[in-house]
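For this depiction, one protein chain was excluded, whereas all remaining protein chains were kept in their positions.
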Amino acid sequence: MKLNYSKFISEIIVRPSDIDVNNHVHYSKYLDYLLAARYEQMHRDYKMSMEEFIDRGMSWFASNVNIDFKRALKLGDTALVETQIESYNGAQVKVNFWIKKKANDKIAAEGYAFYTLVSIKTGRPLRIPDDILEKYSV
Amino acid sequence: MKLNYSKFISEIIVRPSDIDVNNHVHYSKYLDYLLAARYEQMHRDYKMSMEEFIDRGMSWFASNVNIDFKRALKLGDTALVETQIESYNGAQVKVNFWIKKKANDKIAAEGYAFYTLVSIKTGRPLRIPDDILEKYSV
Amino acid sequence: MKLNYSKFISEIIVRPSDIDVNNHVHYSKYLDYLLAARYEQMHRDYKMSMEEFIDRGMSWFASNVNIDFKRALKLGDTALVETQIESYNGAQVKVNFWIKKKANDKIAAEGYAFYTLVSIKTGRPLRIPDDILEKYSV
Partner (left out) sequence: MKLNYSKFISEIIVRPSDIDVNNHVHYSKYLDYLLAARYEQMHRDYKMSMEEFIDRGMSWFASNVNIDFKRALKLGDTALVETQIESYNGAQVKVNFWIKKKANDKIAAEGYAFYTLVSIKTGRPLRIPDDILEKYSV
């Protein structure tokens, strides 16, 4: 049982098409930023990309997301998306995340997501295999 | 103190551009569906559209969203988005929501959102005025 | 050789998430509206849905789009997307489109798109089969 998993960081450049009528990054885009960060981190930091999961007949789905919106991101901003595994349980992993404005390191949004590993063939949850737990225990 | 607020329903037709590589509605699109439903319901059911809030110098922002993803929506599906106010507290309202597949009434996603009323000028939270509470108490 | 193909119409309700910082439907969303309209019309009007093409190992890709942006669409608007085949040539079909504001029938955007039928297996263009030309000659 690991006490503390590593925190990984990805940079996302805000696009004009992310901006809504209030001149802020649209609230659903934060989930896109989180997903983009996790993809990059799976490949770069955990050394097992989503493609490799799919090659093994498995895929991750978000089963729950809880997100607090704190401060707006705007056009011209770069976001930092930090994620950190909190715990594993069967087919699920709980990941905490913080989306910050790079220029001042202030939190724009934060929360957690539960991801469930599923079999692509059956669509049923799959207990996370030991070799993957190992890779993810950095 | 109202015991039970009305549940309102909006229909959203899934667009091809909502569909992701897994052949499902992309997970962040559910927040777009929720927002589209609330806009329609503010205008049609609460009889006070977002534009009227803005004319009075106020706006609603989502401060927290918690969403459970249950079953996939696909291309060709129509979604039903039901929302129901649970409670008010100062500048905040808690709204429960259920996003269903119209064809079989099964839940695709459900959760709740906290919306905060803010002053457009100051950006600070605004206690919900009594006349608005009244309109929203249907 | 048909002189005049039918014009088909689809309705698209503008979503808040379609709106950009200028308070207008974001310019790339018009392509999403066009795609949503073509999907509906393939199924409803041409009686051969995209799914049926895929089942036969074929798919349509947009190879060129030319679009004139004339007037803005806004939140609260419903768009009408009219499309009409202009001509066929080998693997390609040229489709003219008009995106209008339903309330006043004024054109928001118009243009044409070339779609190419491709084999899913090889990715190569496929001469449009006669039975499909027939279905599309309404």
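Letters A, B and C name the chains as they come in the text, with residue numbers starting at 1 for each one.
Keep this in mind: contacts are C-beta pairs under 8 Å (C-beta built on N, C-alpha and C of every residue); 3 or more make two chains touch, one makes a residue touch a chain.
Owing to the predicted nature of the structure, the values given are computational and were not obtained by experimental measurement.
Of the chains on view, those touched by the hidden chain across the whole complex are A, B, C. Considering B:4, B:23 or B:122, the position touching the chain not shown turns out to be B:23 (whole complex).
Considering the complete assembly, subunit B touches the hidden chain via residues 16-17, 19-21, 23, 26, 28, 75.
Not every partner is drawn; the one left out touches subunit C at residues 22, 27-29, 31-32, 35, 59, 61-69.
By the touch definition given at the top, subunit A reaches the unshown chain through residues 12-13, 15-17, 32, 35-36, 39, 43, 50-51, 75-76.
The working rule: only the chains that are shown with their structure count from here on.
Taken over every residue number at the interface, the positions common to subunit A and subunit C amount to over half, indicating a same-residue contact.
Taking the CA centroid of subunit A as reference, the farthest chain centroid is that of C. Here the spacing of subunit A and subunit C, counted between their Cα centres, is 34 Å. Within subunit C, residues 16-17, 75 each touch two or more of the remaining chains.
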